[in-house]
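Attaching a single structure in structure tokens format; questions to follow.
The other protein chains are all here in position, but one chain of the complex has been omitted.
Up next, chain A:
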Amino acid sequence: MTTLTEAAEAEHADPAVPRFYRVVSRREDTYDTVTMELAAQADPLPLFAPGQFSMLTAFGIGEVPISLSGLGSSGGDGGGPAALRLQHTVRAVGAVTRSLCAVRPGQLIGVRGPFGTGWDLASAIGHDLLIIAGGIGLAPLRPVLLAALEDRSRYGRLVLLVGARSPADLLYPDELEAWRERGVEVAVTVDRPGEGWQGNVGVVTSLLEPAAPGANQTTAFICGPEIMMRYAAQALIALEVPTQRIQVSLERTMRCGAGWCGHCQLGPLLLCRDGPVVTYDRASELMRIREL
């Protein structure tokens, strides 16, 4: 006979059941993008690693996969092996993300996770880190940059290349400045400059040559539109960065995050389980085949 406690524990262990986190802050990053900080209520999820993702539920509307964009105001794990605080940066592009972006502090959001593979920062110790972000792709890369900054002495150069559609789409402009002050080599480019834009114009790969990564001691972390990731990876290969040191974060539809729904397949990969972070030696052929 199952006791009530056992039943409750079994329910907690059910990865399909969201736990409700309270929104403690909400910041509008751009006209369509919001960063929210979530605080665990009674039972926090296990600690997330940079690059992993949550399934976020807007009550009664639906659920979407959203990468972690930070571990909370402290930047650290807040003490203990549990995700007491989570930051997510959400762009309003559909019914669920629009609803999530409209949340107010004090409201509750369903969270499941952590799911998927994280950025392999351990393999990059002693290397220069080259972080290449396109659009909202900067969000999943933010925790890996913060983790590297926390442990600055273990890495060589920290280079961050950011591409955005327009200056109005640029994420975290204040933080970009703060990171620059902490010694990160930050370069930004936009596709469509607005009035008063003094910076670079063009695709993010145009920033690569000036950044001049040293092929033998560089580990690259790339997240952005698939076409941008392919071009960036190819440019790095041309600079002789080994493909297994190029990590990309891939995206497909996901309904469960737990390996059951079948939607996130990319050839042999279940991206909720074998991704989203995949090294380019595995990803390149799969990304090359159309409609795979």
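The working rule: a residue touches a chain if its C-beta (ideal position, glycine included) is under 8 Å from a C-beta of that chain, and two chains touch if they have at least 3 such contacts; residues count from 1.
As a convention for this text, contacts and distances are computed from a predicted model.
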* Given the options "Amino acid/amide ABC transporter membrane protein 1 (HAAT family)", "Cytochrome c-type biogenesis protein", "Chemotaxis protein CheA" or "4Fe-4S dicluster domain-containing protein", which would UniProt use as the protein name of the unshown chain? -> "4Fe-4S dicluster domain-containing protein"
* To do: Using the definition of touch stated at the top, determine which of A:181, A:195 or A:291 touches the missing chain.
  => A:291
* **Identified contact with the non-displayed chain, of A:105, A:183 or A:267** => A:267
* Which residue from A:204, A:256 or A:278 sits in contact with the chain not drawn here? -> A:256
* Structure fact -> On chain A, the omitted chain is touched by residues 10-11, 14-20, 41, 57, 59-63, 93-94, 108, 110, 225, 251-253, 255-256, 258-263, 265, 267-268, 270, 273, 289-292
